[in-house]
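Of the protein chains in this complex, all but one are displayed in their positions.
Our next item is subunit A:
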Amino acid sequence: MQPTRILQSLRYRRLRLTTKDVNKGFYKGTRTGNMGRHTKHGGFVVEWDKVRTYVCPSLEGFKLTPFVARTMPRTFGQYENMMGPKDPAIYLARWKAENGLD
């Protein structure tokens, strides 16, 4: 499978990269991460400290939902400079005003 000639001359590629397109040693993976190791006999040993464990926090008394009422218009922040909410000066000023301890 190849792009058409005009796209080839433009060096334009909109085909997914596969292991056949590159040299040896390319591992595409399945975006799932490594959960163990391979043995020399061809087996696989699951290492449980590598296996992901997701801990859900206690949701008791938590009242927020994934949705906000449509009667409430979207909120937009008012910022003084172009840095906006990413301004470290604002961050420090707020830290000093509200905590300043740790």
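The rule we apply is simple: a contact is a pair of C-beta atoms (placed from the backbone, for glycine too) under 8 Å apart; a residue touches a chain by one contact, two chains touch by 3 or more; residues count from 1.
Rule of thumb we're sticking to: contacts and distances are computed from a predicted model.
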Choices "DNA-directed RNA polymerase subunit beta", "Vacuolar protein sorting-associated protein 45", "Rabenosyn-5" or "Large ribosomal subunit protein uL29m" - which one is the UniProt name of the chain not shown: "Large ribosomal subunit protein uL29m"
Per the touch definition above, residue among A:K20, A:R52 or A:K86 touching the missing chain: A:K86
Contact residue for the chain not shown (choose from A:I6, A:V45, A:L59 or A:M82): A:L59
Where the missing chain touches subunit A, by residue: 56-57, 59, 62, 64-70, 74-77, 85-89, 91-92, 94-102
